[in-house]
Structures are given as structure tokens and as C-alpha cells.
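Every protein chain but one is kept in place in this view of the complex.
Labels run A and B following the written order; every chain starts at residue 1.
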Amino acid sequence: MSIVEHSPALLVGIPLLAAFATPLISKASGKLRDIFVFLCLAFIFALAVVLISDVIQNGTRVYVMGGKLPSLTLPSGKTFPIRIILEPDAMSALMVLLTALIGLIGFLYSLQFIRAEGAPDKFYTLFMLLIAGMLGLEMTGDLFNFFVFFEITSIAACGLVGFRISEATSSVAAFRTMTIYTLSGLILLLGVGLLYGEYDALNIAYIASKLSFSGVDKLALALFIGALLMKIGSVPAHMWVPDAYGESPAPATIALVINTQAGLYGLLRVCFTLFGVSRAAHIGWLLAIIGTISILVGVLASIYQNDLKRLIAYTAVSQTGYMLMALGAGMAAKGELGFGRTALEGGVFHIFNDVISMGLVFLCAGMIYRATGIRDLNKLGGLAGKMRWIAVLFLIGGLAVAGLPPFNGFASKLMIYESVYKLNPIFSALALLCSIILLGVYVRLFYSIFLGSKLVEPQRIPKGMILASSLLALLIIGIGLLPGMVVKSLVSPAVGALMDKAGYIGKVIAGGM
Amino acid sequence: MNGMSKIVRTMARLLYPFVLAFGAYIVMHGHLTPGGGFQGGAVIASGLAMMVVAFGRRSEKHVREGVLSVIEDFGALAFLGLAFLGIGTTFFYNLIANSGWLFGSSVSYGSNPGYLNTGGTLPYMNWAVGLKVLAGLGSIVVLMAFVFGEDEDEDTA
Partner (left out) sequence: MKILLDLPYISCALLIGFGVYAAIFKSNLIKIVIGLSLVERGVNLFLVSLGYREGARAPIFTYAPTENMVLPTPQALTLTSIVIGLATTALMLAFCIQVYRKHGTLESDRIARKLKEKSE
């Protein structure tokens, strides 16, 4: 027995343990709870690093829950797997690493942020539940288990959105978010039920090996894509994103951002591993069109907003559109491995960059709210006098989101532009135009909040929050200066594992020692 | 909130131990007959809801939300602890089955009247889940009856 062998199960079990032990420990003392949660999150981050280095070196790892051995997928005499199997491959491990990183940084930020809002132990319970749900969603190899973790993340996320109970708008936003999440979860369950009725199995690898594209399978694929597009916040169902991101406290907002990216991971897993990429040209075009419309709607709607966090949330919708566009181009490549692979690599790299840069912008917005208590842009102004360092951080984050050269957004957006251009130049041109408008939006934000005449007196910001945001800024600059290394070592194996459907199936079906 | 009439209160008091016993029976025999943790916990919580509805404000001092919260945490931690028990082999491995401990005898196949002593970690997990569900649902009922739905704020026009 070694830690590496049991790391998938520990990555799911330890956040759950932390989530339920937190209320008991905080009855004893608050400081003990902070230390306990920090130790758990640090341990999870270490496990995530161990997992990704192991998976990149040794290939996909398989973990059977409750079996005689962690890798014994087919017990004696059976030809199909009968237990819940966790199967983290390189793409899963990348998302797990991102989730653990955001968990750690969110916790460091929330140490002083939540103390002022009251009830910190409830916040940590919901936060750890959300982290546990996301880690499970990203590693599982079983369709119904995917649905269960999907619902865990929905409930925890909506609890975090409605966390500020004393304000009038949070409960309305939480109700609207919960409606969309519940509806998408139920549509997902319908698709899972259809596939189960057809193939009498729930394991992704087993269904992928037996899939024949009958009418019921196409219906199940449509239901899956519909449900996951609702969770991602793409155009027909994007109205929950400004509500949810705008009303939750800032460390919860960055957890919600990576929750959305976990939905995008689910879409990748369903489209590439479960249903296979060679038959998906039409779906690729559809996703690319939806992605482009999301970019347009997100950017154009963000010009008119007056509330700081809602404006940033609309730009988050547009960034999701970039990833959908890249995913669609990757699927519509139809065997031309040249630009398809670059599109997928650009999309996955953009997931990585977007979480970090959007995270930084949301954390800065949280610090502005904490310093002034105001979210209305008309009433903010001239804060750069007292809050110099936060102005620099906000500028770094905003320029990274807009995609300017020394920051990380530029590298991934360049890959997306180049590959989508070969699909259809109109998409690429529209995306580039929206990127320029996005730059204008962020420059206007920076000017109206930090420069100009001083309208309100900011209070002091605790050091912990500035430290957490600076860590993200360091990552942005680091990835921006060395994008090639990140793509070669992390993103390329992830995309390779994603397109290697036979390898994923083989690990489970050939199972055994 | 007001309670109900004397007839309802008397019958509720009479039926309460039977409801609790029936719920405990469902939880206990989860590995043999239909039932298990969630179903039994929901039955016990419905007994709790019956007492809250029948007695109204007077039952508030008997069900305290702090006690229910501690029971809920204990149930969840017990479930996870049992799952971690078999971490030597795998997560959720059934370590107690076919060993000599309580609930550890081996299972006989074929049609049989059902022996309670079998099942391994399953009856323990049923109890952990049952405790968590009864505490969780009970907290929801108590909170919605007593804490919410009273003194509205002044700034609702």
C-alpha cells in the first residue's frame, strides 16, 4: 500500500472528512479549526501534485472502490466491471491540480474575509463540500457517480451563493441558480438512465467500448450536452452566471468559477471518451457557434453593467465561450490532426489560465468590496491613493483576462485564434474583436475604480487577502513568461489522454493485476 | 405556532414510540429486507415532525437544534470512518464481512429467513446514515417551524 496508489480515494475522502469535522472542531476553538482546514487543504494539494506526476509518468491510474485490490476491475470470472471505478487520467489530474490550488488560495483569502461576515464554520463546511464534489466529479469513471458529484457541487455552490443571508438579493440569486442547476442535473440523470437501459452498465469505459450509435444513444448525447451546457453557463442558459458570481462572497466566487470549468471537463469527457470524436463533426460546429455567441453576448452585456461583480461575471461568460469555441474546433477537425489538436490544447490551456486570471480579478473585487462596502461603479473612484498594490493586482488580472502579451491569457488565446481560423475565419475574427472590446472594458473598470477623483475612503485590507491574490498574480506572470513549458509538460499529456479513447477503455476492460 | 387539540396530542404521544421503533427496525434490517439508512431515518424524522406539529411551541424545548447538529456530524463522521476502515485494501472495503466480529458471520445463500448477524460494515453504515438523515431532516423541520417564519424585518414594504 502506498499513498500514490490510494491517492484518488484519499482525494475524495479527506475533503469530506474535513467538511463534516469542521463544525465539531470549531465548537472547541476557532484557531484549531483554521489550522485543521489548512492542513487538510495542503495535504490535498500535495496529493494532487503526486497524482499528476504519477499519471503523466505511468499512464492512467485505476481505483476500484471496495474491491480486493485497487486495480482489480474485473473480479474473478466476470467480463464487465461491477464496482464504482475512479479513473484519473492526465486530463482529470490537471483539473484536480487546479481545484486543489484554488481551494488552498480561496482558504488563505477567506481567513480574514469571512470572519467579518459571521458564521465561518458554515462557510468552511460548504467550501470543503464543494471542493470534495469537484474532486470527485473530475476523477470518476462511472456515469451515475458523475451525477451524484454533480448534484453535490450544485447544492454546495448554491449554499455559498446565498451565504449572505442578511442581504435581500442573495436569496433570489441563490434560488435562480438552484433552479438551473437542478434542472440540468435532472436532464443529466435522464441521459444516464437512457444509457443504462440500453447497455445495462454505468461504467464509462464499458459503455464506450460497446457504444453503437442508435437513436437512443443520440438522444442521450443530446441530453448530456444540453445539461452540461446549462451548467457551463453558455448562451441559452447564461442568466444564472451574473446572479451567482455577483452575490457570493469572493472566495466562494473563485470556487464557483472552477465549478463551471468542472462542467466543461464533463463535456470533454462525454464528447471525447464516451461518445468518441470521429463522428462528432456536426456537434463540433454547433459548439463552436454557441461559443462564439457566448463571447459576443458576454462582452456586449458587460459594457452596460454598473455593478462591479456582475460586470466581471459577464466577462467570465465570454471566457467560457472561448473554451467552447476551441472545443468545437477540436471536435470538428474530422481527422485533420493538425489544427484539431492545437485547438484542444488551446482550450485546455485556456481553462487553466482562465481560472487563475478570473480568480485574481474576483479576489481583487472582493478586496474592493471589503475596503469600501460599495459595489456600484458610479460611487467608486480614486482608490489608487491608498490601495496601490491592489490596483497593480487588478491591472495584472484584467490584462491577463483580456489577453495581453506578457500575461498568460495571450498564449492560450493565440493558440485558439490560430486553430479556429482554420475552421472558419469568421469565428476567429469575431473572437479577436471581442477580445479588444474586453480590453476596453477592463481599462474602463480600472480607470473608474482606481483613478479619478476620490469618492469614498477605503479601509485597510488584511494581509492574508493580499498574500493570496499575490500568489495568483505570480502564477499569471510565471505562466505568461514560460507558456511553452506549461503546454509541453501539463497540457499536452492531458489532451493526449483525452483523445486516447482506446487507452482509457483498455485500462478497465483488460483489468486485473 | 399553536399545537393541535387534546385528542391529537394524546394520540401523538401514544404513537411516537411505535414510530421510532418502526424506523429503527427499518434501519436495522437494511441488509436483509427493503430499507436501510435513508428510509429508516426519514421515518424517524417523520415521527419527530408529528410531535412538532401536534405540540407546537411546547415541543421547542425538547428538540434542540444544537443536539441535532452534533448527531448529524457524528453520523457523517462515523460513515466516513467506516469507509476509511478498509483503506489497507481499498477505500470502502468491507473489512468486517466473514470475520468473527459483530455482524460478521458469513452469509448463507438460497432462500433463508435472513440472519441479522451478517453483512459486515453494512449495518454499521446503515446506522450512521440513519442518524445523519434523522438529524438532518429533523433540523429542517425544527428550523422551518420555529426559527423561520417569524418576525419579519421592518424594511419590507
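Just so we're on the same page, contacts are C-beta pairs under 8 Å (C-beta built on N, C-alpha and C of every residue); 3 or more make two chains touch, one makes a residue touch a chain.
Given the structure is predicted, the values throughout are model-derived calculations rather than measurements.
With respect to the full assembly, the chain omitted from this view is in touch with A, B.
Only one of A:Leu111, A:Met128 or A:Met178 touches the chain withheld from this view, namely A:Met178.
Across B:Met1, B:Val67 or B:Met144, the single residue that touches the chain missing here is B:Met144. Across A:Val4, A:Ile155 or A:Leu414, the residue that sits in touch with the chain not pictured is A:Ile155. Within the full complex, the residue among A:Leu186, A:Ile436, A:Leu467 or A:Ala502 touching the omitted chain is A:Leu186. For the options A:Ser29, A:Thr169 or A:Gln459, the residue in contact with the chain missing from this view is A:Thr169.
Contact residues of chain A toward the unshown chain are 144, 148, 151, 154-155, 158-159, 162, 165, 168-169, 171-172, 174-175, 178-179, 182-183, 185-186, 189-190, 193, 196-197, 200, 202, 214-216, 307, 376. Taking the whole complex into account, chain B touches the unshown chain at residues 31-34, 38, 109-114, 140, 143-144, 148-149, 152-153, 156-157.
The definition used in the following text is that only the chains that are shown with their structure count from here on.
We define each chain's centre as the mean of its Cα atoms; on that basis chain A and chain B are separated by 35 Å. By the touch criterion stated above, chain A contacts chain B in their complex at residues 1, 6, 9-10, 12-13, 16-17, 20-21, 23-24, 63-70.
Listed in rising order, the residues of chain B touching chain A in the complex are 69-70, 73-74, 76-77, 80, 83-84, 86-94.
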